[in-house]
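All protein chains of the complex are present and in place, except for one that has been dropped.
The first chain written gets the first letter, and so on, giving A and B; residue counts start at 1 in each chain.
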Amino acid sequence: MKNLVTSILIVLIFTVLLGIGYPFAVTGLAQILFPEKANGSLIRNEKGELVGSELIGQTFTGEKYFHSRPSAAGNGYDASASSGSNLGPTSAKLIDRVEADAETLQSENPSQKVPIDLVTTSGSGLDPHISPEAAEFQILRVAKARNISETDLRKTVAKFTEGRQFGIFGEPHVNVLLLNLELDKLNNK
Amino acid sequence: MNTFGWLQIVIYLVVLGLLTKPVGIYLTKVYGGEKTFLDFIMRPVENLIYKLTGVDAKAEMNWKTYGIAMLFFSLVSSLAVYAIQRLQGFLPLNPQDFSAPSEHLSFNTAVSFVTNTNWQSYGGEATMSYFTQMSALTVQNFVSAAVGMSLAIAFIRGIARFETQNLGNFWVDLVRGTLYVLLPLSLIFALFFVSQGVVQNFKAYDTANLVEAQTIEKDGEKQIVETQTIAQGATASQLSIKMLGTNGGGFFNANSAHPFENPTPFSNFIQMLLILIIPAGFTCTLGRMTRSQGHGWAVFGAMMILLIVGIVIAAQAESSANPLYPAAVNQSVGNMEGKETRFGIANSVLFAAVTTGASCGAVNAMHDSFTPIGGMVPLVNILLGEVIFGGVGAGMYGILIFIILTVFIAGLMVGRTPEYLGKKIEAYDVQMAMLYALIFPLIILGLTAVSVMMPETGLNSLYNQGAHGLSEILYAFTSATGNNGSAFAGLNANTVWYNSALGFAMLFGRFFMIIPVLAIAGNLAQKKYVPPSTGTFPVNTPLFTVLLIGIIIIVGALTFFPVLSLGGIVEHLQMLDGKTF
Partner (left out) sequence: MNKTISIWDKQIISQALGDAFRKLNPRTMMKNPVMFVVEIGAVLVTIQLLRSLILPTETTNLLFETQITLWLWFTVLFANFAEAMAEGRGKAQADTLRKAKTETTANLLKENGETEIVGANTLKKGDVVIVSAGEFIPGDGEIIEGVASVDESAITGESAPVIRESGGDRSAVTGGTRVLSDQIKVRITANAGESFIDKMIALVEGAERQKTPNEIALNILLCGLTIIFLLAVVTLQPFAVYSNAPQTNFVLISLLICLIPTTIGGLLSAIGIAGMDRLVQHNVLAMSGRAVEAAGDVNTLLLDKTGTITLGNRQAAEFIPFAGVEETTLADAAQLSSLADETPEGRSIVVLAKEKYGLRGREINELGAGHEFVPFTAQTRMSGLNFNGREIRKGAVDAIEKYVANGNGYKASPELRETVERIAKMGGTPLVVADNRKPLGVIYLKDIVKGGMKERFDQLRAMGIKTVMITGDNPLTAASIAKEAGVDDFLAEATPEDKMALIKREQADGKLVAMTGDGTNDAPALAQADVGVAMNTGTQAAKEAGNMVDLDSNPTKLIEIVAIGKQLLMTRGALTTFSIANDVAKYFAIIPAMFLVAFPQLQALNIMNLKSPESAILSAVIFNALVIIALIPLALRGVKYKPMTASKLLQRNLLIYGVGGLIVPFVGIKLIDLIITVLGFA
C-alpha cells in the first residue's frame, strides 16, 4: 500500500516537474534565444503573409518551378499529416508510381537519367530539399519556362545549395521552396 | 556509398567510443550516491522529493521489494497516461481541439510509453494535444527510461555485491537517474535542437498560403488546395528525452524524419549520439561497479561489433539499386524511397541501425521502404534481444542475460562449473535466464503467427503484400516485444486487434522479462565470492567478446531464421528475380 501512495506522489511530482516545468522552461528559453527557429522558421512575403516554412517542402507542378520530391504526406506536403509512403521495395504500387514518374520526367529531359530522389518519396513527406543533381536535371525545363539562361539559373540554384554541414555531415541539398521564391522574386523585378 | 558516408559513420562510432567512459563514470557516481557537480542544484530537489513522498533514501530493498515498487510505479504511470489521453478534450493546451483517442489506442499508447517502447499507432500532430504530449508522454519518456536504468543498476549491484539481499532502493535510483542524468542533459540538448530549427512553442498550427496552388483529385473530384497547415508544438523538449531515454516516440508522425523534429544533418548526428551514450556508458559502469573494467570493455566490444556489422550490411543494401526500378532512373545513390535528402543513405542506415540496436525506435527514414536486406537489419537488431547497446538500462540487463548463458555454455569448456565475476552460475540462474530468452520469441512468434492466421483482423491491416507483408507483422510484434517502437509503418496498427495485441506484447516484453532479471539479480547478490584464478573462464578477453557475439547471434538467429527466410530473405531473392506484389 505504501508503494501505491509513493507511486502516486512521485507520478504527480514528476508530472509537474517534467511534464510542465521542464517544457515551459525550454519554451521560455527557446523563445528568448532562438525565437525564429522555435516558431518554425516561417517565411513571409512582402505583404507579411505566411507562405511557408524554410524547413517544410511544398508541392510544385508548374513548369517554371523546380519540383519537389513526390510526397506521401496527406495529399502531398500536408504539414499536418507527415508520412512516408511505406511502400516496400517489391510493392507493385511503388514500382508503378516510380515508372510513371520516371517516364514523365524523362520526357522533360531525355538527355539525362532521372535522379533517384525525384521519383522517390521522402520519409516525412515534407522534405524541403532535392539533391543538386535533381536541380540540375530540372534546369533545362525551368530555364525554358522562365526564359532565362541556364547559366544564370545555375547561379541561383547554387545560391540555395547547401553543402555538407561543417563540410562533413549530411548530403548536399537544394532548398526548393526558397529557390522558387527567389526565382519568382527575380522574375517580378 | 561515398567516402563521406563512411566517414560520417566512422566519426559517429569514434565519438561514441570516446564518450563511453566519461558517461560511465558519471553514471557510477550518480547511482553510487556519490557527489556530482550537479549536487548544488539537484540535492535540494532530490531531498525535497523524498520528504514529500516519505521515501527513506537509506533503506535498501531485496529483489522482490524492488520489483514490486517498480511494478506499482509503472501501474500508476500507465493509469495516469491513459487518463490524460481520455480526458484530452477537457484539458488545456489543445489548440487544435483534438478529442480523446479511442480506448484501445489510449491503452496501447499508455502501455507503449510506460514500457519505454513508444510504439505509436497514431500520428502525433493529428491526435495528441500539447498537454498530452507534455504531461503524459514527455513525463513517461523520462521515467520509463529512469526505470530501465534503475533495473540495470540493480542487476549490476546483484553481480557486484556478495552475500546480501540488498539491491538498492528503487525510488532513489528512479529519482537520481531522472534528476542527475536525464533532466539536465535533456534541457541542454533541447535548446541545442531549437538552435538547429526544431520548433518549441504552444501555438496553434500555422496556415501558409502555398506559393503555387495545387489541383488535387479527391474522391474523384478535383479540388484546389491553396494553403498548407503547418503543425507546431513543444517538440524540442520532448525530442531530447525521446533520444536520450531511447524512447523514440515522435512528436510528429514522421518522427525524426520530420524537418521540424530533425532539421539538419548535425541535429541528426546529435540525436544518434544521444540514443547510445547512456547504453554505451552502462558498459563502463558495469566494469567499474564490478571492479572489472576489462569486462566492461569486452561487453562494449561485442555490442560495437554487432552494431558495425549491421551498419555495414544495411549500408551495402541501401546503396544498391532496386532492380525493379525502370532503367531511366539513376540509382547510383541507392534506395532513396522513404529517406530524406539532407541525410542521404549513410545517415539513414546509421540511424536505423542505432535506433534498433538500442530500443529507441525513433526513425529518420522509413524502414518499411528499405530494401529487403536493408530492412532486415533493423528487424534483426531487435530480434537479437535489444542488446546492441540496447535501451537505457534494458540493453544492459538484456546483455547480462546473454552473458550468463555464454558463461554457462562456454564456461564449462574450461573445466570448471560456470562462474561469472566471482559467482557460480547455477541451475536457478540458468532457469531464469532461459525464461527470459524464451518469453521473447514466444510473444513475437506466437502473436505474429496468430495475426497471419486471421485474414480479416490480421491481414486486412497489411499495406504491402507478399513476403514484405509478413515482415510488416513480424516487425510490429518484434518492435513491441523488444520495446523498440519503430515500425514497418505501412501496417495499420490502429485497430482493436493490433492495439490490444501489441499492447500486451509491450507489457509482457517489458515486465515478464524484468521479473526473471530481478530474480537473477537477487540470487546473484546472495552468492558467496569465488575468487577468480587463471583457471577461471575469462570474461575480459577478445575471445569472450567473440563468444558473447556468437551466443547472441545463435540464440537470436537460430530462433528466427525460419521466419526471416520467409520474410526478408525470400523477398530479397524475389526482388532480384523481378517479382512484385
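Miscellaneous remarks
The rule is short, and it goes like this: a residue touches a chain if its C-beta (ideal position, glycine included) is under 8 Å from a C-beta of that chain, and two chains touch if they have at least 3 such contacts.
Keep in mind that what you see is a predicted model, and the values were worked out from it rather than measured.
Partner chains of the missing chain, restricted to those shown and counted over the full complex, are B.
Among B:Asn108, B:Gln214 or B:Thr448, only B:Thr448 touches the chain that is left out of the view. The omitted chain makes contact with just one of the residues B:Ala467, B:Ala480 or B:Ile552: B:Ala467.
Set against the missing chain, the residues B:Val14, B:Ala83, B:Ile216 or B:Leu566 yield one that touches it, B:Leu566.
The omitted chain makes contact with chain B at the following residues, 405, 408-418, 422, 425-427, 429-431, 434-435, 437-438, 441-442, 445-446, 448-450, 452-453, 459, 467, 469-470, 528-538, 541, 543, 547, 550, 554-555, 558-563, 565-566, 569-570, 573-574, 576-577.
Following the convention adopted for this analysis, only the chains that are shown with their structure count from here on.
Separation between the centroids of chain A and chain B, computed from CA atoms only, is 27 Å. For chain B in complex with chain A, the residues that touch the partner chain are 4, 7-8, 11, 49, 52-55, 68-69, 72-73, 75-77, 80, 123, 125-126, 134-136, 138-139, 142-143, 171, 174-175, 178, 183, 186-187, 190-191, 194-203, 205-212, 214, 216, 218, 225, 228-232, 234, 236-238, 252-254, 257-260, 263-266, 268-269, 322, 324-326, 328-344, 347-348, 363-366, 368-372, 375, 463-468, 471-472, 488-490, 571, 574-575, 579-581.
Chain A makes touch with chain B in their complex at residues 2-11, 13-15, 18-20, 22-23, 25-27, 29-31, 33-34, 37-43, 49-62, 65, 69, 73, 75-92, 94-95, 98-99, 102-103, 105-106, 112-117, 119-131, 133, 164-166, 168-171, 173, 177, 180-181, 184.
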